[in-house]
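This is the structure I want to talk about, given as structure tokens.
A protein chain is absent from this complex, but the other protein chains hold their places.
Going in written order, the chains are labelled A and B, and every chain counts its residues from 1.
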Amino acid sequence: MPLFGDKTGFDVLNQSKPRIDGADKVTGRTRYAADYTMPGMLYGGMLRSGLASARVVHIDISPALAIPGVHAAITAKELPNAKSWASYQYLTDVVRYEGDVVALVAAESRELVRDALEAIEVEYEPLDAVYDIRSAIQPGAHAVHEEYPDNKFSQSVYRIKKGDVEAAFARADVIVEREYETQYAEHAYIEPEAVLAYNNPNEGDMTVLSSSQNPFFTRRYVADILGTSMNRVQIIQQTLGGSFGGKEEGVGLAAARAAYLARLTGRPVKIVFSREESFLESAKRHPFLLRYKAGITKEGRIIAWQGTQIDNCGAYNNQTQFMNWRANAHSAGAYAIDNIETETFGVFTNNVHGGAFRGYSSPQLIYGQEQFIDECAAELGMRETDFRRINCLKDGLSNATGTTLNTVTLSEVMEYTLAQTDYENKRAKHAKQTSKEYRYGIGMAISHRSCGFGAEAPDASGAMLIANEDGSVYLNTGLAENGQGLKTAYAMIVAESLGVCYEAVSFYGTNTHSIPDCGMTVASRGTVMGAQSVKLAGLKLNAIMRQNAIELGFFSDTAKIEKACGLAEGSLRDLVVSDPEQLELKQSEFYLKEYPAYRVPFGAVTGSGLWAGKQMSAFEWFTPPPCIQDHETGQGTAAPTYAYGCVVAEVRVDLRTGYVDVLHVTSSHDVGTAVNPALIRGQVYGGIVMGQGYGICEDMEPVKGKCVCTNLDSYIIPTAMDIPEMQINLFECDDPSGTYGAKSVGEPATEAVAAAIANAIANATGKRIRTNPASLEQVLLGKKLR
Amino acid sequence: MHQLQYACPTTLNECLLLMKEAGAEAMPYAGGTDVMIHLRERASCVQNIRLLVDLAKLEPLHGIRLENGMIHLGAMTTHAEAAASVLLHEHAPFLAAAAATVGSQQIRNTGTIGGNVCNGSPAADTASPLTALYAEAVVASASGTRNVPVPKLYGRNGVELAPGELVTEFVFPSFAGWKTSFIKLGRRKALAISRMNVAAALELQDDGTISSARIAPGCVFRSPDRVHEAEELLIGKAPSRALFAEAGQLSSEEMIRRTGVRWSTAYKQPVLEALVERALLQAAGLPLEE
Partner (left out) sequence: MITVDFTVNGERVKLDVSESARLVDLLRETLGLTGTKEGCAVGECGACTVIVNGKAVCSCITLAAGLNGANVITIEGVSKNGELDDIQQAILDHHALQCGFCTPGIVMSAKALLDANPNPTTEEIQQAIAGNLCRCTGYQQVIDAIADAAERRAVQE
């Protein structure tokens, strides 16, 4: 299988085209939601409880309303439906975590909003609370929700049952069992959530300009709080300043509150989260408690695998049921094991809710699984490389869901990476270090990831293409640019499929009035699956336009063709161009396959086409082939295809302070087809550094339900000074499942990094850290101080 | 929140009179990197402030100069200026080094040494070398000036100046000829608050033995201070790894003796040992390991 660079046959794809939105972004002209103001606009604000579990005994908003310039103040009592369509509360009088909102205000300035919030008098009665997974599952623990008396989120329970685990354990020569734990992590996109809601009757009951990762998701909240129908709510998605899965529920809640205040006051209302609010109310990466047990033969084959994966949902239903589907499907890692039994479920606690965050459970799982594989190999006295070679997924073998896999590139990706990093030699050399100050370590992790939604949700989408009279092309679809470069990739796919120049295509994001709900831009599905409808629309419009070119007579004048092709006069007099199959449309030019020298510009055909009343647009909907799994056993088809990756991390550990310096990370990924290699490299660089932060320094540190870190001074993400040297290897393969053969990369880029770092630390120190992150204290003392 | 007034005096006299008049309701404004955050948070320390006194235009608070063997460092010297100062690199290199580790380029461009100290955080990076330098703060008010050793600026709640008082400069002897070092341990390499730091300075005699030593750890005591026993241990001895390891141990013991065993001691005890040892090795130019 080749490294990137051997694919042929594309006109536009496989090239590092400049970003379609780049010039506007480098000049600061791009507008984000917080950049808008409107005449008469008010600012909205939320009073958050700051308590993990309490009941509002008394709340008095009148002092806030008495302040001149304050136009509205409401509590849960005044809001007809304080509970959202999901289980979140727009407003509540029963506080289940510190970010819960007990009052809303709207005022003429941000300062007045603060004054109003401070003026509201609230008396709370503290209630019992439960903070972590272990105590939440204890019998008799405080129930966060009455409907879930044992705190177990029953809709989030998934199982894998494959083969006969009990019998296999009985046959095993070695049994290894370990437990791992991960922390709350924050997306820390640099743009805090922002919305501006206003009523313009020309547009419906409410329009919201928002920093939504999925505007249709936001619309659900706004229609819900207003009690209006979705066709009367318009969400215009603005440029997102990063999301990584985070601008879903939080933005929905903010948009709904702003919309309600806007209706109440009759004025536009803007809500911009402070960084602290963003930390408090946006979903987090769920903490997981992971228990794995493997039965292994003395030759090193894993014959039995048992797992319990419990995640901390926090206070509200927060996509755990979807995330656990993924956690379940990947509960045995990138390994082919015949006998598997795993259980995955979420528990409620009085903490901020978990939710979607780049990887959607995989960084947590891989952190445990890939350390576990190293630990199993060590128990066997086997090199962890050989152990992986024996057990990893290969063509014709089946993964945890019982899906037999093809085009499994994992071994090639892994071997290339190991050779390039001189992994085995370094690993052996590092094991012999004697320094008492600094030690070096190298570690690896491999991954396989289902591309797109798979059996989690329908991976459907729609796209509309409009060719204008001047030959320019407008794309409208419902998937979102989060910063990853989706607009650029989509414009390239339009250019490739429709056959126009990349520069001729524009795409400005999603307006819910203009296109059907295409699902969320999540699960690394944007390019792989979401763009399938874009490609279909492009191919369809390509055929339509070729037909138009013929019908409009652009290929009737044979003399012109003769001249352009340098052929004798009259030689083509019998040529009849009547079948669109005779024509090609590429790079905004039509030509005959047989006589390609005669070219007709795309714009000439569209120019005539408009006045001739020709169809010059196409809408296509893509429905993926079904992926069906048995709910009881998890067996079936989980995904159309998988992406494979291998990460090797090299670290230097300060034995006397616990400081881990990540020196070098090599990250190799099978991307199927590299639609835009520079964009992919950007994803992988960013994914490495995000994974580094997750593995080393990022931790919300909730203490009794209160997060210690609520701004970027205490929540530590890597700076430009902290990054390792990075080596990226992109592999391509022939797997037709994704759009033009593309596979996911956004999430694979980050999911295995923390695990590789953890394995490298163990190589350096000889000590295994099973609790993420490898903070100063964790590395030095083997425990957190708080 | 009170309506704030803003003043930007151009002479020190004018400034001190303004501050006298406003008393406890005046807040000096240097780089703003802390004050602006307090104002945003409506923090208790600014609850009663009615006047911001911008020190930007006060000439005597700017600049670094050498006078009769003493360095005068204006309180409005930014971290960036200190980090780049040729004078400091010669006469107090570890202070320049400490200033270079503060925050980010943006913070170093605006935040000042005076502000770093007067904000009163035990994690103030420049306070450690200033303490090792025996630096005195010149505290001015309408009724005169007094010189206060940097550690003595601190009371129970950080730096405690009387209403109307202002730190105008720091004065310390030239340490040219000393061997100094500054080590900072943070959770990342920039924008990091010190988990701990150590400023160390050694003066060596011709025979190679240590004649004077200063060791000032940060984030260890309630206020910046030196570890005296460890310093004394070094006097008259030749630099060695064993000696510095012992100094590290003494430093940790002194920390525990003075602050007691706290939740963070399990971590701080071994790490302070390591940092003191390393700072001394670095100052003496000895390698970390054989």
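Here are some notes:
Quick note on the criterion: contacts are C-beta pairs under 8 Å (C-beta built on N, C-alpha and C of every residue); 3 or more make two chains touch, one makes a residue touch a chain.
This structure is a prediction, so every number in the text was calculated from the model and none was measured.
The missing chain, though absent from the view, touches A, B when the full complex is examined.
Only one residue from B:Y29, B:Y154 or B:Y267 touches the chain missing from this view: B:Y29. Checked against the hidden chain, the listed residues A:R31, A:K563 or A:H631 yield one contact partner: A:R31.
Although one chain is not drawn, the whole complex shows that of B:L191, B:I215, B:L233 or B:A279 it is B:L191 that touches it.
If you put the hidden chain back, the residue from A:G44, A:P215 or A:G241 that touches it is A:G241. On the side of chain B, the interface with the absent chain consists of residues 3-6, 8, 29, 32-33, 36-37, 39-40, 52, 54, 56, 80, 103-107, 109-110, 189-191, using the contact rule stated above. The missing chain lies against chain A, touching residues 16, 18-19, 21-32, 34-35, 37, 187-192, 239-244, 274-275, 482-485, 678-679, 681-682, 684-690, 711-713, 717, 719-721, 723, 726.
The working rule: only the chains that are shown with their structure count from here on.
By the touch criterion given at the top, residues 111, 114-115, 118, 435-438, 656-659, 697, 713, 716, 718-722, 775-777, 780-781, 785-786 of chain A touch chain B in their complex. Remark: chain B residues 1, 42, 104, 185, 187-193, 195, 263-264, 266-267, 270-271, 273-275, 278, 288-289 touch chain A in the complex.
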